[in-house]
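Apart from one protein chain that is not included, each protein chain of the complex appears where it belongs.
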Amino acid sequence: MNRGRLETFADGVFAIAATLLILNVDAQVTGSGRSLGHELLHVWPSYVAYAVSFLTIGIIWVNHHAVIGQIGRVDRAFLFVNVAFLMCAAFIPFPTRLVAEHIRDHGAAAAAFTYGATLTTTAALFTALWLYAARDQRLLRPDADPRMVSGITRSYLPGPWLYLIATLVALASPTTSVLLFGAIALFYVLDSLIFGRT
Amino acid sequence: MNRGRLETFADGVFAIAATLLILNVDAQVTGSGRSLGHELLHVWPSYVAYAVSFLTIGIIWVNHHAVIGQIGRVDRAFLFVNVAFLMCAAFIPFPTRLVAEHIRDHGAAAAAFTYGATLTTTAALFTALWLYAARDQRLLRPDADPRMVSGITRSYLPGPWLYLIATLVALASPTTSVLLFGAIALFYVLDSLIFGRT
Amino acid sequence: MNRGRLETFADGVFAIAATLLILNVDAQVTGSGRSLGHELLHVWPSYVAYAVSFLTIGIIWVNHHAVIGQIGRVDRAFLFVNVAFLMCAAFIPFPTRLVAEHIRDHGAAAAAFTYGATLTTTAALFTALWLYAARDQRLLRPDADPRMVSGITRSYLPGPWLYLIATLVALASPTTSVLLFGAIALFYVLDSLIFGRT
Partner (left out) sequence: MNRGRLETFADGVFAIAATLLILNVDAQVTGSGRSLGHELLHVWPSYVAYAVSFLTIGIIWVNHHAVIGQIGRVDRAFLFVNVAFLMCAAFIPFPTRLVAEHIRDHGAAAAAFTYGATLTTTAALFTALWLYAARDQRLLRPDADPRMVSGITRSYLPGPWLYLIATLVALASPTTSVLLFGAIALFYVLDSLIFGRT
């Protein structure tokens, strides 16, 4: 398996998972009862959920590229950790719909917890993917920059823990939890923009 | 991130968003009540909406290629403006369904306005993507043709404003607004065909 | 626009349109009423329709490759004929569902006619795409083999007419029409296998 085909499959999964998110918004607007304008305003959590999840998948895509860019070769174990990781990323549209639909009713905690559990597992498998490749430079390119490698490791390690904390917060306050998921995505983008320029 | 992977992800999103449009047509034909033949004729706005949105996404795809073709390298800011732009392009199937379903009832203004707001935001982010790359030749190829660069800038700048006007028209006359969206797409194709040959 | 990106977008549309076909089969099995086993047998037209449409899209994909393989460059007109052609190919899942659902009720003629009209238009645009590129060798590779070029032209010209005839047959006998669509696909595969080996 060369790197190119790995990227084609992964990018396909990311692109489809991100684009399927619109089906969740679509399903919220049934056209029954009140006027369309009011209905479109009423489902605003769907738009926020769409934006946060699309952005999160976009960040995953950017990070996945960064990992693959440091890889020189792949083995079967790497391929299957990658499949397990994509399995979690492709799961994201489902809890996104749950949050959009239930954040304002009694299902809010269950929805936010499911969303968080999905992101936590995705982040943990992504970190596992990187650590498997980087440990003892197992799959790294011969010319991989050691400072960049340790920089990637440092920046990925907190991810699963941040998501785990936001997930546990869902049990006490679903709204706070969902705000944290949005904040993590925004923080990553801002950090990346500032770090990426210097 | 090399240009190739940026294109794979973007083309995936464009291809999926365009192909998902058929689900909107499909959902209009429920097979309940009148004969299938009459039903297929009755949902004609779905076909028009499908064609206009597919063509619009096709135009976005052609333009996105033109931008990427002038780019020599990408940075993190460019990647995230690109993700935000794709987020809007992937949103298009939703308001397309709204217009197809409601252009003949009381929701017409809300539907056409939502459609227009989506296209305006998409066009604005696309222009931002280009201006970010072209300003001071930040991300352009070293051999980018200055006349082509200023030509692209000139041709993209009016886009968001044209869509904004058509969107505001929706508040007064949804039908006129929708005709304008179709006209903008057709105008671009014709202009492109005439300009592209010389 | 280089050939590669044209192929990425087209292959994306073909792959998605073909894979979305399974949603039509899925929607036929609602689990209400009779036993699942009987229901799965009862919806057999869905499986046939799935197979014929998947195969047809597969043939379109093979043919599209043959055309692009003879192309040396693309212009804007070629791109937009290609977008219009993809718009028709991406439409195929909708009439496929109509045929699967209505071939045994009063909607059979309308369903088969819509299916045929879609395939006829797709075939006509595909022929137009090729003729535009091949006329006066406008977009052909400098080293394109003249005998292969005239062979492609000969083999594509009957396509739209065959589909038009099968479409008109739908008005008299929907079942015969649908059998013809299956026969055209099978004929192409067999012809291609025999021709492709020599």
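Letters A, B and C mark the chains as written, and numbering starts fresh at 1 in each.
The rule is short, and it goes like this: a contact is a pair of C-beta atoms (placed from the backbone, for glycine too) under 8 Å apart; a residue touches a chain by one contact, two chains touch by 3 or more.
Small disclaimer: the values here were computed from a predicted structure and weren't measured.
Asker: For a quick check of understanding: of A:L41, A:A77 or A:L168, which residue touches the chain that isn't displayed?
Answerer: Touching the chain that is not displayed is residue A:A77.
Asker: Could you tell me which of A:A66, A:A90 or A:V149 touches the chain that is not displayed?
Answerer: A:A90
Asker: Go through subunit A and note every residue touching the omitted chain.
Answerer: 1, 5, 8-9, 12-13, 16-17, 20, 23, 75-77, 79-80, 83-84, 86-87, 90-91, 93-94, 97-98, 101-102, 106-107, 109-111, 114
Asker: Touching the absent chain: which residues on subunit C qualify?
Answerer: Subunit C touches the chain not shown through residues 7-8, 11-12, 14-16, 18-23, 25-26, 29, 31, 35-37, 40, 50-51, 54-55, 58-59, 61-62, 65-66, 69, 189, 192-193, 195-197.
Note that only the chains that are shown with their structure count from here on.
Asker: Do subunit B and subunit C, two copies of one chain sequence, contact each other through the same residue numbers, with over half in common, or through different ones?
Answerer: The interface is built from different residue numbers on each side, given that under half of them are used by both copies.
Asker: Based on CA centres, what chain would you say lies at the far end from subunit C?
Answerer: Here the answer is chain A, farthest from subunit C.
Asker: In angstrom, rounded to a whole number, how far apart do the mean CA points of subunit A and subunit C lie?
Answerer: The answer is 36 Å.
Asker: Two or more other chains touching the same residue: where does that happen in subunit C?
Answerer: As it turns out, subunit C has no residue touching two or more other chains.
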